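Please see the structure below; I have some questions.
Of the protein chains in this complex, all but one are displayed in their positions.
In order of appearance the chains are A, B and C, and numbering begins at 1 in each one.
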Amino acid sequence: MDYVIVGNSAAGIGAVEGIRSLDKAGRITLFSDEPYHTYSRPLISYYLFGKVTEDKMYYRPPDFYERLDVTARLGTRVNSLSTAEKELVLESGEKVGFERLLLATGGKPIVPPMPGRDLEGVFTFLKWDDVKALEKTLYPGVRTVVIGAGLIGLKATEALCHRGAEVAVVELANRVLSAILDEGAAGLVQESLAERGVRFFLENTVAEILGADGRVKGVRLQDGTELPCERLVIAIGVSPNTSLAQGTEVAVNRGILVDEFLATNVAGIFAAGDVAEGYDFLFRQRRVLPILPNAYKQGFSAGVNMAGGTESHRGGFAMNSIGFFDLPMITAGIVKPESSEFRELIHTDAAKRVYKKIVLREGKIVGFIALNAIDRAGILTGLMEKEIDVTPFQEHLLRENFGYLHFPKEYRQQELWKGVLKRERA
Amino acid sequence: MKRVYAREEFCAGCKLCEVHCAVAHSEYPDDIIKAFLKQKVKPTPRVLVEENQPISFALQCRHCDDAPCTKACISGAMQKDPLTGVVINDESRCVGCWTCILVCPFGAVQRDAGGHKVASKCDLCSTNGGLPVCVQNCPNDALVFTDELWGR
Amino acid sequence: MLREGQVRIPSGCAISGIMNKRGEVFSGQDIIKSIALMHDRSNGLGGGFAAYGIYPDYPEHYAFHLYYEEQAAKEKTEQKLNSLFHVAESGKIPTRRVSSIRQAPLAWRYFVRPKPESLLEDESEDELVVRTVMHINSQIKGAFVVSSGQNMGAFKGVGFPEDMGEYFRLEEYKGNIWLAHGRFPTNTPGWWGGAHPFTLLDWSIVHNGEISSYGANKRYLEMFGYRLTMQTDTEAITYAFDLLLRKQNVPLDIAIATLAAPFWRDIERMDPERQKLFKTVRAVYGSLLLNGPFSIILGSNKGIVALNDRLKLRSLVAASQGDFLYVASEESAIREICPNPERVWAPRGGEPVIGLFEEGGNLV
Partner (left out) sequence: MTLSLSTPDFLIERNRDRCINCRVCVRQCANEAHIWDEEEQRVKSDDALCVDCQRCVTLCPTHALTIRKYPLEFRENANWSANAIKAIYKQAESGGILLTGMGNDQPYPIFWDHLLLNASQVTNPSIDPLREPMELKTFLGRKPEKLMMRDGKLVEDMPPQLELEVPIMFSAMSYGSISLNAIKSLAAAAEKTGIMYNTGEGGLHKDLYKYGKNTIVQVASGRFGVHPQYLEAGAAIEIKIGQGAKPGIGGHLPGEKVGLEVSQTRMIPEGTDAISPAPHHDIYSIEDLRQLIYSLKEATQYRKPVGVKIAAVHNIAAIASGIARAGADIIAIDGFRGGTGAAPLRTRDNVGLPIELALAAVDSRLREEGIRNQVSLVIGGSIRNSADIVKAIALGADAVYIGTAALISLGCHLCQKCNTGKCNWGIATQNPQLVKRLNPEIGAERAANLISAWEHEIKELLGGMGINAIESLRGNRLMLRGIGLSDRELSILGVMAAGE
């Protein structure tokens, strides 16, 4: 079997490991437009912050490709895909055939089509090179504007702030991290960053990038405010990098549409990771879930299915573990429910800067926020994934020591004795 | 593979398992007093006793067959040893992003209170070999280390 | 110094027994030669014989053998005997001077029949004799009934057995069963009565060994009216046999299985029927189990039984030659009087050697 994988991040690596779990012999060729050995994209902000040295950036040990017998063609851009010919055309014009193809091209930064975006000092914040380029230009006190207070924007802000930059964040929504926090939690995060000198301009956006002799020197916001800055980081968001699928029969919506086996509508072609649009069983619709754990799982399942196995990926949901300076938080699923079918359980402790919220629907947990109280949060994730009816122990969910002891004994034993429960208990 | 199972009907809630686990993973694995009194930061146990008497039991990593934490780890530090099945966190590569805590359905991964901000979890005492110290030191045989049912 | 009976004296011994299964009588010479060979098994503080069939002309009479240490004892005893019994004949037991035998008591014998009016309400003749013997031995100072059986008699005292045989001129007697005993007591019995064999009615027993269960056996037997005045194992063993065989008419093999009980591991291998039987025997008669080393020969008018303790911690050999059955502590003591017997064997622990005049009968 001849496998080709386009993409060298979590999804691509997941696919390699998925394939090898069934097919030790098949030929795997992996393409990446970046020169690097597989590295972890989320760690780029850790790198900028200085918490992670170069060698710790890599997602797998150096001998990974060799050990799993993968031909890794790094720094090679794939230009186009011909589904009829079942072949790829590289930038160099070389044609590469495939029997199974995985599109794991990840996401690309959203850059507003406004003049000045190509000025010197304007950076996106998605790839390792973006950060390396930005890092070279930093000096203490450099005034930087970050567009977007999402996960990427704030992680960039945290790193820049730590590196001595004076940062100002411009965000369209009424709060930071609007995708994963509600107003209550977001307020606490904003406050903790503000204490470190970060200025926030919410419900606002950049109307015009001001430049002078090819270099950025400031931005004019929608409400007219002008912010002088030497550096501008565009972190509005990420959209699926579906370029290869454009113009082919491969169905694409926002991301490349895949079924529960991560297969596209074209036989033999699969997609996984930030580029794919799978099913979100909480939102009960197809959605792009650009988070690493989801990418790896989709990649692994895709690999298994490409190698002839059948592993259905029931679909995931958004989940994040992120922290700014010493304020960690874990969130998952629907955190800002709109309709009445949802119920919210909230516990806050302003003094300790703790904010806990659990969102219920039909007796099941469909989302939660655990700000500055992240210990054992995975128990809630587990309950969400298995869609467990939590009504019997609902009143304990927000307790600090919430755990297995609050579950009914049968459920607890069934879960904790899993290793031996297969055999009937004597 | 052999795992540690808690028989809650025999757990006295004394938490000696936590004490000895912390010591075994401290700088003084053979000196409980130094481990607690000399080590700058109190050693962290990798087993956690959930207690709300009369219910109590010890809970540690289940070394799951398809471990969600190894799939979610953004640095590749969390790996399941293909031979022994033990899920081990390579603390030199862990960046303390807590994604493993996000996905572990048992809440068996903790933030290392030792201050160097890495994920701390049970390694089945595979480094010092033999019987996990929590099992060895349970005064009431509430913890059993087995791969098939024992004494039910 | 305390006499035997007031104190318990442990002793080692030699024993020997000869029986003619057809009941033909033979001289006491053989038994003397046999016990003499085992001279070193005793220390001169005790020797004795029992003989059956020696008074053919008084078969129905009880032959009382009496020792007197003073004249007054003789008068009181004779008064007692005359009051309860018709005394057919009486006289001194013939003896001869033997240098090593000193301070011998006066030895007399009486052939008596109980007077019917002496019997208490539904008391048998035997019980009257036993009551009389108990009375004389415990109430009449200086008098001791050596034996009181029918057509049998015991001859014993302080000295080597062969000298005792010489002293009582046993070669002149003819009997069909002869038992002999040489004693090695740790201290002097203090008087001739303490020697063996021990007799009760026509039971007589010679015993080599020291049963450690004596305390348990004694207190059990006392519940059935037995008075263990001599404090010797021999006395206890005799009463045990008497209780089982005579009073409770337990079959001989069951009596044997009570005193030298099979081990539980052997019982567990028996068939269910026998297993239940032996379980019951040990449960009911546990206190009669003779524990500790012993080899015994029990004689009666019907025959003899020789038995070892169940661990066989004392030697016992048996042999047969024609109608003769020989049992002794040592094979040499048998070969001394029967150089090459047809069959020689060493019975296992708890395995009896039984010689009966009437095949399949019982000792009672």
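Please note the rule applied: contacts are C-beta pairs under 8 Å (C-beta built on N, C-alpha and C of every residue); 3 or more make two chains touch, one makes a residue touch a chain.
Please read all numbers here as calculations on a predicted model, not as lab measurements.
Every visible chain touched by the undisplayed chain in the complete complex is listed here: B, C.
Interface note for the absent chain: among C:Phe26, C:Tyr68, C:Phe198 or C:Tyr285, the touching residue is C:Tyr285. When the full complex is taken into account, the listed residue touching the unshown chain is C:Pro293, out of C:Pro105, C:Pro189 or C:Pro293. Set against the missing chain, the residues C:Pro10, C:Pro59 or C:Gly361 yield one that touches it, C:Pro10. Mapped onto subunit B, the interface with the missing chain covers residues 9-16, 18-20, 32-33, 35-37, 53-54, 56, 137, 139-142, 151.
What subunit C contributes to its contact with the hidden chain is residues 8, 10-12, 186, 209-220, 222-224, 248, 250-251, 253-254, 261, 263-265, 273, 276-277, 279-287, 289-293, 311, 313.
As a convention for this text, only the chains that are shown with their structure count from here on.
When each chain is reduced to the average of its Cα atoms, C sits farthest from subunit A.
The chain occupying the central position, as judged from C-alpha centroids, is B.
Centre-to-centre separation of subunit B and subunit C, using mean CA positions: 81 Å. Averaged C-alpha coordinates give centres for subunit A and subunit C that are 108 Å from one another. Rounded to whole angstrom, the centroid-to-centroid distance between subunit A and subunit B, based on C-alpha atoms, equals 29 Å. On the side of subunit A, the complex with subunit B involves touching residues 10, 14, 40, 42-43, 46, 51-52, 56, 58-61, 292-293, 296-297, 300, 319-323, 328, 330, 332, 374-379, 381-383, 385-386, 401, 403-406, 409, 412, 415-420, 423, 425-426. Listed in rising order, the residues of subunit B touching subunit A in the complex are 1, 3, 5-6, 8, 50-52, 55-57, 59, 62, 64, 68, 71-72, 74-76, 93, 95, 97-107, 109-111, 146-149, 152.
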